[in-house]
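As you look at this complex, bear in mind that one protein chain is not there, while each of the others sits in place.
Chain IDs A, B and C follow the sequence of writing; residue 1 opens each chain.
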Amino acid sequence: MARVADGADRVAWTRTNMPLLAELRREYADERPLAGRRLGMCLHVEPKTAVLVEVLLAGGCEIALTGSPATTDDGTAAYLDGLDGIEVWAANADDQAAHAAHIERILDWQPDLLLDNGADLIAGVVRRGIPVTAATEETTSGANRLKAELEGRVPFPVVVIDDSPLKRLIENTYGVGPTVVEGFMRATNLLVAATTFCVVGYGACGRGVARALRNDGASVIVVERNPVKALEAAFDGMRVLELERALPEADVVITVTGTTGVIGRSELALLRDDVLLANAGHFSEIDLEALGPGEALTVHVSRHGKVRLLGRGEMLNLTSATGNQIQVMDLGFALQARSLRELARDPARFALGPQPVPANVDDAVARGMLGALSATR
Amino acid sequence: MARVADGADRVAWTRTNMPLLAELRREYADERPLAGRRLGMCLHVEPKTAVLVEVLLAGGCEIALTGSPATTDDGTAAYLDGLDGIEVWAANADDQAAHAAHIERILDWQPDLLLDNGADLIAGVVRRGIPVTAATEETTSGANRLKAELEGRVPFPVVVIDDSPLKRLIENTYGVGPTVVEGFMRATNLLVAATTFCVVGYGACGRGVARALRNDGASVIVVERNPVKALEAAFDGMRVLELERALPEADVVITVTGTTGVIGRSELALLRDDVLLANAGHFSEIDLEALGPGEALTVHVSRHGKVRLLGRGEMLNLTSATGNQIQVMDLGFALQARSLRELARDPARFALGPQPVPANVDDAVARGMLGALSATR
Amino acid sequence: MARVADGADRVAWTRTNMPLLAELRREYADERPLAGRRLGMCLHVEPKTAVLVEVLLAGGCEIALTGSPATTDDGTAAYLDGLDGIEVWAANADDQAAHAAHIERILDWQPDLLLDNGADLIAGVVRRGIPVTAATEETTSGANRLKAELEGRVPFPVVVIDDSPLKRLIENTYGVGPTVVEGFMRATNLLVAATTFCVVGYGACGRGVARALRNDGASVIVVERNPVKALEAAFDGMRVLELERALPEADVVITVTGTTGVIGRSELALLRDDVLLANAGHFSEIDLEALGPGEALTVHVSRHGKVRLLGRGEMLNLTSATGNQIQVMDLGFALQARSLRELARDPARFALGPQPVPANVDDAVARGMLGALSATR
Partner (left out) sequence: MARVADGADRVAWTRTNMPLLAELRREYADERPLAGRRLGMCLHVEPKTAVLVEVLLAGGCEIALTGSPATTDDGTAAYLDGLDGIEVWAANADDQAAHAAHIERILDWQPDLLLDNGADLIAGVVRRGIPVTAATEETTSGANRLKAELEGRVPFPVVVIDDSPLKRLIENTYGVGPTVVEGFMRATNLLVAATTFCVVGYGACGRGVARALRNDGASVIVVERNPVKALEAAFDGMRVLELERALPEADVVITVTGTTGVIGRSELALLRDDVLLANAGHFSEIDLEALGPGEALTVHVSRHGKVRLLGRGEMLNLTSATGNQIQVMDLGFALQARSLRELARDPARFALGPQPVPANVDDAVARGMLGALSATR
């Protein structure tokens, strides 16, 4: 049985495990809700995204796609580039300058609908005055940017997918939690049970990580400033300590607060020798400069003084595992495809500027996923 | 070692396990924030409430107290009646008429501050035009009544304790959940492990009940109409079925939806012979009339045809256990005592009508409880 | 619905929840395997035992029954005394002298078959040379006594029920574990979650207690001398410390080692103020003399200096709960009834002296219980 590694096969595996997108693809093909549209799209170019692209193409639009620096899967990019109706400007080797150039090319192409990730496209059309009907934005940080930089100046509706409570629950607690533990196991081949972890942050993601670790037999210390969340951690069976008291006790430290600079120079001084240090936040919460230069120990581990750093301090479930589970992304992308359809059909129904996913979309996706689970048979 | 059963001893045991109220009692005694106040108070007259009363008395007020029908602990009532500065109108034998008379007596007494449970006192002062500075209301159902019956007509601030997210999290998920399981064990002496439970409702309470059962080795089927909550149940490892499919599979059915009429005539027809049926909702969610007359099997179990009913269909953790854990009520009553102090000190700072617990109160109570837990040492 | 408290009703409730004994009762009534036998019997006189007695009587024997000091339920004794074919010598008020006198009366009655608990009857027939066909012994401590005092001098087979791996697994880990936690909750009304427990001993019982606590959100420290069991505790997510390091950290200490003198004078000195102290071992593992005289705080709690003792230091699941779950005792008593039937039918098939439950009996009971569980439907 030969090794199968090219993009089409990886997309095929992913596609057969995304029942919500499969159903939407049938509906899109029937209804053609995006017929005649020009969709400017920015999203990590990897197999799950490819399945979403296939749905959108079935809806009748043309697509100009770019990704983000360093996250492009070149096989997937090649696969997508071979489809009709889409142009792909993305490569794994892209740096920030290349990314900026790709964004400009998409803007030159004059899109009239946007699916954005980080608000680069949205900021661009506002800056250049390109007339756009509507947009979706994948991330909360993109939404924050719209509020900060463009407050009141976005002349079209922008549905922010990450604001869906459904997505937040499933993706953060049940998606990130277990896949971060998987990343730890893949990166190290070390025990979770009988090991002391310090999880910094007990939001939706941190809670998922800490619970998955405790369920696997770890001793978990949680550091959390918000006293209500800290109390929840204690009732969930975690020890709850101040950062300064927690760090010297940990075999493994995982940051997942949603802020940056969590582990800096003074925190490093508190760590035990040979501590394992990992990050599960969207932006690295470890001050890599303070860590100093590293020496690679394995593909996933590098040594920086007494610290052993996992996955270069970037999101552990992406660097050392395969990211969230396919079905979890099926849910998140079904929110995308349904929101985009509603926006394209009746943009006037929506307010201008950033706003949450419509309640009927959340509800339909939750029902769809429930129906797809064997737990409901 | 003789049996110690009188109220003072039960209050003493409870008091030594309520560190937050102990600290507030010291502060109240120093600061006398209620000096000169006349506090009309309605709350279940049992040991935990008695500890709260002692705090409030230390603050300098006089109190007129009544309870609710059937929930008064006569020993506690006798103990409180022996204290200075308080009059108690409550007995276990009280019916609705007696309760209504007690309320009127408190209103006759002309309180100027209220601590209410179900909004009988608040509705009374509004009706009779008694000038009151401020009130707290323990329950959401009391708050709903204020909104429905008295909308816009409450001329003083009312802090609704149950709206605190802190209280909801701790009391519903970690208080009700395990104590309902305790009630099941006490009522039946039967296994939780290797038993199939159907939990109807996956809100904050239902989630607590279902998780506690699953953690103890039960097979749990959840019935939940809200698709997002149903999805959460599935990801927590529960089977999620429609009520009609779930009932025939259950050894034990526990209702905890927050509505009534969940198990009526048509649902009863679906149950297995000898099923155990219990309720964990505030108001019984079982149609007791449809059940028909019962024959007592034990103190906690009665037979109604093929059904074996636990705890007369009332809240199982109260009928067959001792209610929420003492520390959980310490937290809830600390919210009461702190809110009342803020209201008495500076009522003008508050809006009129029902409103949530001030954020600084939530925060202080959460920090206080964190400090009291050994998990934070 | 009146309070139903007399023995017959409690036996009835218990009987309807013991499907294995119900089936054996039918078989016994058909086959009459004990017809003409005189069964001398010593077992705690409480409702579960009563259901076993009914099975044995259905098999055609006469029974002379006594219990143990302090554990007799007088209502159950009265109920059994009213049945045909049985004489009961047992009262809750019995002391050791009364117990010894009851044993002698049963020996005077010249039994030819024994069902023993602690080996008093077996030792008596050997001493007095009463000819007996066979016996069962409920406890390991009874079996140890046979080996120590009567080595090689028991001229009939004795099946030791406690040596069944089936019984040990189900009764110790899944019976004692959760019911000790129930006893803690009933005795104190305090939280399990967010509380630090020290469980001394990680054998079959201690493992059950520690896991049940951890599953309910406690922080659990285990003390265990055997390094393999200690390692198992660590992999199960417990902290594992020496007794001297563990005691000062605990909110609650539970002893369950199977030995005595675990908490003596020097250990008491290490405990925190207001610590809760409980025992889950068959014989109290707390040096009650070292504790000194106590003052009752509640029905289940007494204060001895800085220590708060639960359930008088006796088995917490018996003093403060209702003992093992009914179905668990159904399994243990089915082993009794089946072993006794085999012994009565063909004693020559058995070796002389103490020996384990026959494998076919273990197997039949395990299959029977499997069939009775809804988890197998």
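Some notes on this structure:
What we mean here is this: a contact is a pair of C-beta atoms (placed from the backbone, for glycine too) under 8 Å apart; a residue touches a chain by one contact, two chains touch by 3 or more.
Please read these numbers as outputs of a predicted model, since none were measured by experiment.
The chain that is not displayed touches the following shown chains in the complete assembly: A, B, C. One of A:Tyr28, A:Tyr79, A:Phe156 or A:Tyr174 touches the chain omitted from the figure, and that residue is A:Tyr174.
Touching the missing chain, out of C:Tyr79, C:Phe156 or C:Tyr174, is residue C:Tyr174. Note on the undisplayed chain: of the listed residues C:Ala98, C:Leu352 or C:Ala375, the one touching it is C:Ala375. From the set A:Gly203, A:Gly264, A:Gly294 or A:Pro347, the residue in touch with the chain omitted from the display is A:Gly294, counting the whole complex.
Listed by residue number, the positions of chain A touching the unshown chain are 1-5, 9-10, 12-14, 16-17, 174, 178-179, 182, 185-186, 188-196, 212, 215-217, 219, 249, 251, 274, 294, 296-299, 301-302, 312, 321-323, 325-328, 373-375, 377. Counting over the whole complex, chain B has residues 193-194, 214, 217-219, 234-237, 239 touching the chain that is not drawn. For chain C, the list of residues touching the undisplayed chain reads 165-166, 169-170, 173-174, 227-228, 230-232, 234-235, 238-241, 362-363, 366-367, 369-370, 373, 375-376.
Everything below uses one rule, namely that only the chains that are shown with their structure count from here on.
Distance between chain A and chain C, defined via averaged C-alpha coordinates, is recorded as 55 Å. Separating the CA-averaged centres of chain A and chain B is a span of 41 Å. Shared interface positions of chain B, i.e. residues touching 2 or more other chains, are given as 174, 373, 375.
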